[in-house]
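Only one protein chain is missing; all other protein chains are in place.
When the chains are written out, they are named A and B in that same order, and each has its own residue count from 1.
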Amino acid sequence: MLEIKDLKVSVEGKQILKGLNLTVKKGEVHAIMGPNGSGKSTLASVIAGKEDYTVDGGSITFNGKDMLELSPDERAKEGMFLAFQYPVEIPGVSTINFLKTAISEIRQYRGLPPMEAKDFLKVLKEKQKVVEIEANLTGRSVNEGFSGGEKKRNEIFQMAMLEPSLAILDETDSGLDIDALRIVATGVNKLRTKENAFVVITHYQRLLEYIVPDFVHVLYQGRIVKSGTRELALELEGKGYDWIKKEFSELAV
Amino acid sequence: MELVTAKTNISRGVLGEAEIIKNKSLLNKWIDEAGTHLTETGNFAKGVQKKAEENFAAIGLPTKRTEDFKYTNIRSYLQDDYAAKNGSASLTESEIENVLIDDFVSVVLINGKYIPEYSRLKNLPKEVTIKSLFKALEEGNEVAIKQFNSGLEKTTNPMAMLNTALAGDGIFISIPENFSCPIPVHIANICTGEAKNFYNPRHLVYLHKNSELTLIESYHSVNHTGKTFTNSATEFIIEDTASLENYILQDEDILSQRNDVRHFTVNTGSRMNSVAISLNGGMLRNDPTIFINGENAEVHLNGLFIVKENCHTDNHTMVEHRAPNCMSNELYKGIIGDNATGVFNGKILVYRDAQKTNAYQSNKNILMGDKSTINTKPQLEIYADDVRCTHGTTTGKLNEEALFYMRSRGLNEKLAKNILLQSFAKEVSNTIKNEAFRTLIEQKIEENIQ
Partner (left out) sequence: MSGSNEILEEFVQGEYKYGFTSDIESDTLPPGLNEDVVRFISTKKGEPEFMLEYRLKAFRHWLTMKEPHWAHLHYPLINYQNISYYSAPKKPKEIKSLDEVDPELLRTFEKLGISLLEQKRLSGVAVDAVIDSVSVKTTFKESLSKLGIIFCSFSEAVKEHPELIKKYMGSVVPYTDNYFAALNAAVFSDGSFCYIPKGVRCPMELSTYFRINSAGTGQFERTLIIADEGAYVSYLEGCTAPMRDENQLHAAVVEIVSHADAEVKYSTVQNWYPGDKDGKGGIYNFVTKRGICLGNNAKISWTQVETGSAITWKYPSVILKGDNSVGEFYSIAVTNHMQQADTGTKMTHLGRNTKSTIVSKGIAAGKSNNSYRGLVKVNRGASNARNFSQCDSLLMGNNCGAHTFPYIEINDNSAQVEHEATTSKIGEDQIFYCNQRGIDTEKAIGLIVNGYCREVLNKLPMEFAVEAQKLLAVSLEGSVG
């Protein structure tokens, strides 16, 4: 589904990703861990198509399509979703209106007829239940005045509504208390199917207790330096990132 | 920025021949009376003053229709029969004693004229130049000659033009490169004289690259026998990475009427903080203009006016962001009692090239008297898109809930009010970094709130 090959990315002349490889197949959940500054969020942003980054080499293909050729909205329309680490506020635009616009744009792109209003409302209610989000939050302006936890839950709610085939969760666990974390994780688990895939980016393995990954990768200094299963995450939890840093410090350029 | 200039011309209108002649003859009368024309001190000034005369004649004194003077009618204070004068050592040393501050270097100006014999400069580091501006010009001081009128050359302010045309000898201060003046320089401005005297002192303050100065200006009246009008102008040039702290205390008598033009040129990486505290006087107008000419500069402009009786106070500020990546922050607060009038008219102008500007402006006022007035006009004029500019203004009375809360804890109404007013004022006085001066200001505020 997602194929990243030898991806090299820089920001303002500074190289952040230095040849990253990652393959995600449908039905899989991948966790990407790593110390601060290893390039985790850069990876998420580049996949989604944020313009501040320069791709110096490599490729990202998604369902066989070259993503680097597509604009951010086209990537989203292809079925890619990014749950932001810091979701932005859009004053005056209600979440419902926002999602209605997004869904109709995506459907149009895929050659589908617009969704009937009553179907939309039905789906809306269903998904609100799935992610345990209060109806009044969706009536309010997108993220405006939301607490950190509410913003994150709103991201998962939007993911539920848009039904992407690949969702990237960028440090969705950061700033969440244990209850909020559980709600978010439960939402994700309910949305897991054989047809979709998740990339969970996180600093701590805490989230992985709730969202059990099939694969865990350690990102360090712009490369995936270790891949394994859930046990790798536990090992990291036990030993911290220092042993990774020690082991791979010679990679530093 | 053709747009802006063109605009100024339109709003000013074009005067007829007769009016220009009238302006010229008034100006000539004042030039004759003052008799200190700079033409005698060197050729460089000849052109400068001639040009200022022409500029002034073309527009004349501001009227009520002059937008920048909308709420301060200069003509109702400065009349044609005022006589232009110059400062001199017209007071005895003992008469001025109590306005000096012990901890600081004290520079005494009487009606703008530097009086070395009364000044106390023994703690002044030898690196710092402080002398009469005219003397510096006569001596051929390169900085003085180069910088004189560099800030005000293209001014559209008629009062600044008038000051240049009539310039009276004032003070020249220069801080050398990489030098941080360890002691604050205090300029004690004493206003004295008889009715209808008109003074136009001119000052120049120059901070070389990477230098630092704390400059305190205080204004007092001594032996004032009638209403005088002072139209002063000071040019400040702050070179790259230099830093200026400028504190102003206006504490004069009701006979004093003053229009203080200050022009700050702020260069790359430099920083300034100017705090004006207006407490007493007949008419007090502060008119600072800041040209932010270099990147990464930081400008703080603060003011507090606590006025009563028939005092009229006006803070007219102009911050021009002419370079990218700079920030400016303005806070003006007013407490207006009795029949007093407060004016705040601040403008932020962001040029097309001044991207990434952060500019803030805030004005808060409390009206105390039944006949108090506040006129406020905060303005934003913005031509760059990637900026964050905000202004806000509030006017109201004291927070009644807070008053009630304090009274329910046993404070009497007067005391409760005083506490609230003092905390209102503190937001501005806190921006004074020099502790000794801040303490003095806080005392003064307390006295004036009583």
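FYI, contacts are C-beta pairs under 8 Å (C-beta built on N, C-alpha and C of every residue); 3 or more make two chains touch, one makes a residue touch a chain.
These figures come from a predicted structure and were not determined experimentally.
Trainee: Pick out which of B:375, B:418 or B:434 touches the chain that's been left out of the picture.
Mentor: The single option touching the absent chain is B:375.
Trainee: Just to verify: which one of A:92, A:113, A:145 or A:238 makes contact with the chain not shown?
Mentor: Of the listed residues, the one touching the omitted chain is A:92.
Trainee: For the chain that's not shown, point to the residue among B:389, B:403, B:419 or B:436 touching it.
Mentor: Touching the chain that is not displayed is residue B:389.
Trainee: Tell me where the left-out chain touches subunit A, residue by residue.
Mentor: Residues of subunit A in touch with the missing chain: 48-51, 71-73, 75-77, 81-82, 84, 87-93, 97-99, 101-103, 105-106, 109, 141-142, 158, 162.
Trainee: In the complete complex, the non-displayed chain touches which residues of subunit B?
Mentor: 3, 6-7, 10-11, 13, 67, 352, 355, 365, 367-397
Simple rule for what comes next: only the chains that are shown with their structure count from here on.
Trainee: Report the inter-centroid distance (CA atoms only) between subunit A and subunit B in whole Å.
Mentor: 56
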